[in-house]
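Taking it in order: structure first as structure tokens, then the write-up.
Only a single protein chain was left out; the remaining protein chains are all shown in position.
Chain IDs A and B follow the sequence of writing; residue 1 opens each chain.
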Amino acid sequence: MSGALLQVDGLTAGYGAAPVLHDVNLTVQPGEIVAVLGANGAGKTTLLRTLSGLVKSAGGRVAFDGADLAGTKVEHLVRRGIAHVPEGRGVVTELTVDENLRLGGLWRRDRADAKKALDEVYELFPSLAQRRTFAGHQLSGGERQMLALGRALIGRPKLLLLDEPSLGLAPKVTAHIMTLLRDLRERTGLAVLLVEQNVRSALSIADEGVVLALGRVVTRNKASVLRDDADLRHAYLGF
Amino acid sequence: MTGVQTNEGGVTDVQTKQNAEPVPKQGVDLPRRRGWRPHPVIVVLAGALIVVGLTYVLPPFRNYQLATVGAYLCVTAGLTVLTGLNGQLSLGHGALMATGAYTLALTQNKFENLPLSFAAAIAVTTVAGAIIGLAAARLRGPYLAGLTLAVAIVVPSVASTFDETFNSDQGLSVMLNPPPEQFPMEQWQAWLCWSAALIVVLLLALLSRGRFGRDMRAVRDDETAAKLAGVNIARTQVLAFVASAACAGVAGALFAVLAQSVSPGAFPLTLSLFLLMAIVIGGLGSLFGALWGALLLVVLPALSQSVSEQAGSQRLEGNLALIVFGVVLVVVMLAAPGGLASIPSRISRMLRRNR
């Protein structure tokens, strides 16, 4: 598996004494969309938070772009090319749309490209362009998701860690976001580690799926295989 | 005093909710397993015997210091109940002590009847405590601290506003009849202060053992849960404040008797901060800890004074004690993971390990 963008080996982590993740292994190739699936409490969000360092890992190794991620501070993650869009969309609701987006590019040295990326995001999401001066809390759920996503893109990441983008959104909006992710991948080669409870949507764009149950990986396979595996769907994914 | 401490130690285990490390379960449900625990009355009688014994052995100055410990114990015990058991932080107890002291001075100078003066001091501080307590019951955290801080800073200035009554910064002297001839003054003072202190501690111990104590702890641990369990939160908080204010009034009155004078300078903001330090160090929530706190309040300034005298520096005097108290307060708060709330259970755990 050399040349993998993200390589996770034997990752164990949790809050306090009880581990939530046990010995998790997974790989994301450049330009690949990997869906992490599982029921509530399976450890999906903890997986993302451990990868970005918000939760301390208790064991295992995470390599990104060939280099170990251990010891990388959370605030240096974007500089390595990883953007994490947390659950609940992570829009700073007290700030305006424009401020949120600018926040996403503040760390960048290349000011010109950060500005260009900002314009691109407005192009990509015209509804945000119309609401530049609106505060985050004035936006609809779908707009907030677009804002969080757009803000992540301003850093021109290689890997996007996306936590439940469909949460609380209408099916149509979810579909729009999923299509957008697929287009982004086609255009920019962005790899996505997508945590979702909405299995159908996630598998519709993913190349590969990883199923978590009680903090362990129970299955890893091609998305197309998972879509067709009725037993697995019934056992872990509930549809 | 050991009995009181065990009692409180067991009782404080109830508040494990907010702590990261839970205390073993048996501590919560079966506090009575820890051997024989004497009734508070027995503990207080034993304490009285010890104190009376001490007053015959100690030289006069030590007796005076012993008396001061007793006076401080009144207020630290009351504050322990308020902050440790009920979770309300008050920086206003220095001001309440001033209220008690001035009331005693004014009444005593008018009627020259000490029991009456004490009764008046307690009555007035109880009323003052009820007023602050009513406000405090609606406030939390920094707002309550800010309001009581304002009380602590503003109340001494009242003395200069009504200077005809309070004689401004000079304060008032307190007219006292000398004690019967066969007793030295300091011994009499120690007896007076410790009688008051032991009564206060006994009443508070009985209070916190009963239903009211349970209510107070319930409110401190989780207001919503307490409300659901039928506890009247506002009433519990106001009553706790009133009880501890009355204790502060007794302490203030005792200080007026000890110093035979009252002045605003004797009740600065730092006094309230010292009291806070005393109960934090004493391990919030334990009446035995309140005794340790009261002892520290007398011993630390005395130590820092003798250090200043040796160093021959007048400026060290008083100020060194401030620094020591401040450092101790900060270090204790930073060293105790979980902060204030964890101190009682940490201490009781420590005690259990030693047993």
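One rule holds for everything that comes next: a contact is a pair of C-beta atoms (placed from the backbone, for glycine too) under 8 Å apart; a residue touches a chain by one contact, two chains touch by 3 or more.
FYI, contacts and distances are computed from a predicted model.
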{"item": "Chain not displayed: protein name in its UniProt record (\"Cytochrome c oxidase subunit 2\", \"Phenylacetate-CoA oxygenase subunit PaaC\", \"Branched-chain amino acid ABC transporter permease\" or \"Beta-ketoacyl-[acyl-carrier-protein] synthase family protein\")", "value": "\"Branched-chain amino acid ABC transporter permease\""}
{"item": "Touch with the omitted chain, as defined above, among B:Ala135, B:Leu207 or B:Leu303", "value": "B:Ala135"}
{"item": "Options A:Lys56, A:Arg79 or A:Lys222, residue touching the unrepresented chain", "value": "A:Arg79"}
{"item": "Where the unshown chain meets chain B, residue by residue", "value": "18, 87, 89, 91, 135, 138-143, 145-147, 149-151, 153-154, 157-158, 160-161, 268-270, 273, 276-277, 280, 313, 315-316, 318-323, 325-330, 333-334, 336-341"}
{"item": "Residue numbers in chain A that touch the chain omitted from display", "value": "52, 54, 74-79, 83-84, 86, 90-95, 99, 102-104, 106-107, 151, 155"}
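Here, only the chains that are shown with their structure count from here on.
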{"item": "Centre-of-Cα separation between chain B and chain A, whole angstrom", "value": "55"}
